[in-house]
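A short worksheet on the structure shown next.
With one protein chain removed, the remaining protein chains of the complex are shown where they sit.
And then chain A:
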Amino acid sequence: MSSGSSSNLEDLYLQSYSFTTTAAIIGSVDRKVFVLLRDGRSVIGVLRTFDQFANLVIHDGVERIYLDGSRYGESTEPQIFLIRGENVVMMGELDIDKEDEPLEKLTRIDYGAAFGEWKKAQTEIVERHTIEDKQLRSKGHLTSFLTDEFY
């Protein structure tokens, strides 16, 4: 009872300030979140802490890879992830009552297989851009997809 009212007070306190930029995610601390990384993979877990660079610490985190053909792979062992902010595309809170609903429409495959498939797709992108970059450079265009856009 007392803990409930104190957390309400905390919420009121947080709501009375309009945090912008990175500080806006303070409301998601200790909640289950979904983090999409720049490499296309995602991490699902409890957000424990963050800093001004959006470096995130995800507790009990699992990695999930969504693939074509309504398939996904998920790592089995929950771990702590310290994600460097640069690599984060987006982060959002999950409703733990509804988070599994969309997954019911997908088929789960082995994480190793999903990782392999994802890796293969990534390698293809790298190869394609290496060729493109080389040709563009020969025409006088300086591109830096591999160093700037792609991790």
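Keep this in mind: contacts are C-beta pairs under 8 Å (C-beta built on N, C-alpha and C of every residue); 3 or more make two chains touch, one makes a residue touch a chain; residues count from 1.
FYI, contacts and distances are computed from a predicted model.
Entry comment: the absent subunit's protein name, as recorded by UniProt, is "LSM complex subunit LSM4", drawn from "LSM complex subunit LSM4", "Actin-related protein 2/3 complex subunit", "AAA+ ATPase domain-containing protein" or "CLUMA_CG004006, isoform A". Contact with the omitted chain, checked across A:11, A:30 or A:60, is made by A:60.
When the missing chain is restored to the complex, the residue among A:82, A:106 or A:121 that touches it is A:82. Counting the whole complex, the residues of chain A in touch with the unshown chain are 37, 39, 43, 48-51, 55-57, 59-60, 77-84, 86-87, 119, 122-123, 151.
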